[in-house]
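The complex appears here minus one protein chain, its other protein chains still in place.
Labels A, B and C are assigned to the chains in the order they are written; within every chain, residues are numbered from 1.
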Amino acid sequence: MKTGFTLRNVQFRNRVFVASGTFGYGDEVRNLVDVSHLGGIMTKSLSWKPRDGNPPPRIAETPSGMLNSIGLANIGVHAFIEKKLPYLRTLDTRIVVNIAASSVQEYCDVLGLLDEHEGIHGFEINVSCPNVKEGGLSFGTDCDRTAEITSRLRALTEKPLIIKLTPNVTHIGQFAAAVKEAGADAVSVMNTVIGMAVDARTRKPKVSTVTGGLSGPAIKPIALAKVYEVAQSVDIPIFGIGGIMTAEDAVEFLLVGASAVQIGTANFIDPSTGVTVAKGIESFARQQGLNDIGELVGALNARKDFSVLQSWL
Amino acid sequence: MKTGFTLRNVQFRNRVFVASGTFGYGDEVRNLVDVSHLGGIMTKSLSWKPRDGNPPPRIAETPSGMLNSIGLANIGVHAFIEKKLPYLRTLDTRIVVNIAASSVQEYCDVLGLLDEHEGIHGFEINVSCPNVKEGGLSFGTDCDRTAEITSRLRALTEKPLIIKLTPNVTHIGQFAAAVKEAGADAVSVMNTVIGMAVDARTRKPKVSTVTGGLSGPAIKPIALAKVYEVAQSVDIPIFGIGGIMTAEDAVEFLLVGASAVQIGTANFIDPSTGVTVAKGIESFARQQGLNDIGELVGALNARKDFSVLQSWL
Amino acid sequence: MTLCDAEIIGLRQVAQGVHVLSFRSPEVAYSILPGQFLNLRVHDGLDPLLRRPFSVYRVEKEIVEVIFNVVGKGTAILAGKKKGDMVSILGPLGVPFGIGGRFTNAILIAGGLGIAPMPILAEHLRKAGKQVEIFVGARTSDQLALQHLKAPHVATDDGSRGFHGTVVGLVESYLKEHPLTDAKVFACGPTRMLSAVSNFARTSSLPCELSLEGEMACGIGICQGCPVERTNGERRYALVCTEGPTFDSTTIHLREG
Partner (left out) sequence: MTLCDAEIIGLRQVAQGVHVLSFRSPEVAYSILPGQFLNLRVHDGLDPLLRRPFSVYRVEKEIVEVIFNVVGKGTAILAGKKKGDMVSILGPLGVPFGIGGRFTNAILIAGGLGIAPMPILAEHLRKAGKQVEIFVGARTSDQLALQHLKAPHVATDDGSRGFHGTVVGLVESYLKEHPLTDAKVFACGPTRMLSAVSNFARTSSLPCELSLEGEMACGIGICQGCPVERTNGERRYALVCTEGPTFDSTTIHLREG
């Protein structure tokens, strides 16, 4: 069974990755997970300087999902290179470093610095970050800004460049087209959905920043629709992300057009979910008599005469 | 305890309504629900001609939610006036007729015809409909088109005009501002979220139109954030909608800024949910020592220094 | 139609993965008719969210029984219920089988869990003075739940019991030997089998009623989620929950899986 795939000269063992911010820097779970069964690890988002993150409470559970407001808490790129990268290099899997920043220049500085170091196989760019210049509006909801970040970073690296899109836009397909045009090798679809939870008795929001990012099985139908929309509008490899708990969930993402998947929130319930999913996809494909997991990518059996953006009510 | 409120000269007994498309035309559940305990009934969307709706399958269950693709199946405005309105007139509650159309003119024709008839207390406009002129793109994702529909309809009626917004846009606050400017008396936030479900084995989408509308508790955090965003950006009465199952859920919507709430999917589990919620809100308010449910509206205890659109990761 | 909590009296396994749930509900017991169904809430959690529709299998005094297959989340939760637990039921729902009319012989055809409505249907038919022949098909013999069926004719796909083949094949070969005059067919089961049944009924020009399954949200006509295509009339679709689940086989187009 062929399980792997290639993205811009980098080969990945299989199509199952762990999502940024849900697997730390890989060392926290060293005793629980055999990462050699993963396609790769997306690191927690790194910024130039370390970030404390948001005040508590940072998480709240919601129906079949969770809300988070971590605030990009991270150790910063320098500490990452010193303290985390050496360990990551020893792992028998691919390391994709996820980058967050509050200015276009900061994205460039972080990627530029990392690109000089061994043991990094690609970059995933988190554009769901407040753009300080624009008074905190997220880069990721501004198509031009997102494309600008992409082309600036493309000029700085020969490694796979993956832009992680936010679902909180009207036409995500336009963003995918723009970043492809700007030189991205792939897109990750999707980051969390803006959400909110309130304690009726205390009248307080359940996360300190009032709104937060919704993740988990609750958003899987939204993520599938976003991946499908991107796959219908642009020909670019897609990392499908959103509520994946099982191999069957992952197969659904492949069918709608994802070339690979990422496991996020499920890691909090079981950090080895990615390994289980990778194995599960393989046996599913075997049952279906396939020789290559890739045969599932975009293999949805659907009439093509419905547009994602049409109403359905 | 004051439970009612007024919207443009029309008084409503309380702040709990049943959402369009989830309560039929009121007659189907006549033996199960005492509608005199509801603020009002939003009818199934009506169009000029009857509509067959989409082919099966039209619904699929998702984690803590459901996907639907009904296709605005409805009996048409003429049959409504003949067969349904006479019964609705006999009910001791407010009737808000929800209108759907595929052209601006159709919206006007339907409302114009209905406005001449007794027993209708307001109109709710479903703009999440494919605009045939624009190749099926939903009116509701186009701010100018949404405002145009609003002003055209405003000119035709003195009754409360409520525009029901779609969440599938980047900045829902802008849409709320535009329809207020165009003369809307209130907005309903929100309609369903674009979603998709796939059967991994058959490789088929679980609803015939490939994508559908996601509803139920899974989307409650999204709906709360959308209502909060609208409340923060515009001063207009809001009907909060999305995943409400209990009185506590409803109170959360009031706290983030909704003047009233609508019960949708929960009606499929228990059509008298609205009655239970209305009573529950009242006892909750009593416990909190309030004299008017209205004291809960916008009473969220939150720092104001976070913007909804800021990143939170 | 009532919406209420019913106390579970018992749960028993009657075949491989097949369970019968018994609960006390006078309201339903005294008003239910063959072919009607109940919409059960399997728990009060949020996932699974929707009710689950089940035909009524048997009624004894105030006790109502449904029979089900564990196929997913909801039925798995049901299979874990214990005596004394409460379950929320909405019903009776839908249009019952037409057991009146001038036929004298009733041919009941069930595939798999399609046997669900057959015991109560047979009982009412006999009360109405009809002759009843019951034909039951299953993949293998251990999936057969023949309890409460009088002298059923059995077919299995693997031949492990009774006729080796489909239940419709069994019916045809049976009728060759025992021709039945003025008979009416009642069928419940997988869509493929129902199509075979309605073809058979058409060719042998017998009146035929089918009980359909399909996704449902509300079960009471307020969601428009359960359409089946009609063969004539100005409306394109009928609602399975309120205009069915039983239909004259000539009035609807069965959906291909």
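The rule is simple: a residue touches a chain if its C-beta (ideal position, glycine included) is under 8 Å from a C-beta of that chain, and two chains touch if they have at least 3 such contacts.
Every value quoted in this text rests on a predicted model; they were computed, and no experiment measured them.
Engineer: The chain left out here touches which displayed chains?
Structural biologist: Per the touch rule above, the missing chain touches A, B, C.
Engineer: Of the residues A:V10, A:A73 or A:L290, I need the one that contacts the missing chain.
Structural biologist: Touching the chain that is not displayed is residue A:A73.
Engineer: Among B:S64, B:N191, B:S215 or B:T273, single out the residue that touches the unshown chain.
Structural biologist: From the options B:S64, B:N191, B:S215 or B:T273, the contact with the absent chain belongs to B:S64.
Engineer: Given the contact definition stated above, which residue among A:G4, A:P55 or A:G135 touches the chain not shown here?
Structural biologist: A:P55
Engineer: In the complete assembly, which of A:V10, A:V29 or A:C108 touches the absent chain?
Structural biologist: A:V29
Engineer: Suppose we count only contacts with the excluded chain; which residues of subunit B make the list?
Structural biologist: Residues of subunit B in contact with the hidden chain: 63-64.
Engineer: In the whole complex, what residues of subunit A lie against the chain that is missing from view?
Structural biologist: Those residues of subunit A that touch the unshown chain are 21-24, 28-29, 31-32, 44, 50, 52-53, 55-61, 63-66, 68, 70, 73, 202, 216-217, 245, 265, 267-272.
Engineer: Touching the hidden chain in the full complex, which residues of subunit C are there? Just list them.
Structural biologist: These residues touch the chain not displayed: 45-47, 73.
Everything below uses one rule, namely that only the chains that are shown with their structure count from here on.
Engineer: Mind having a look at which chain is the central one, using mean CA positions?
Structural biologist: Chain nearest the overall C-alpha centroid, as shown: B.
Engineer: Could you give the separation in Å between the centres of subunit B and subunit C, each centre being the mean of its C-alpha atoms?
Structural biologist: Here the centre of subunit C sits 36 Å away from the centre of subunit B.
Engineer: At what distance in angstrom does the C-alpha mean of subunit B lie from that of subunit A?
Structural biologist: 33
Engineer: Quick check on subunit C: which residues sit in contact with 2+ other chains?
Structural biologist: Expected reply: 46-47.
Engineer: Mark out which residues of subunit B touch at least two other chains, giving numbers and ranges.
Structural biologist: 21, 63-65, 68, 70, 202, 216-217
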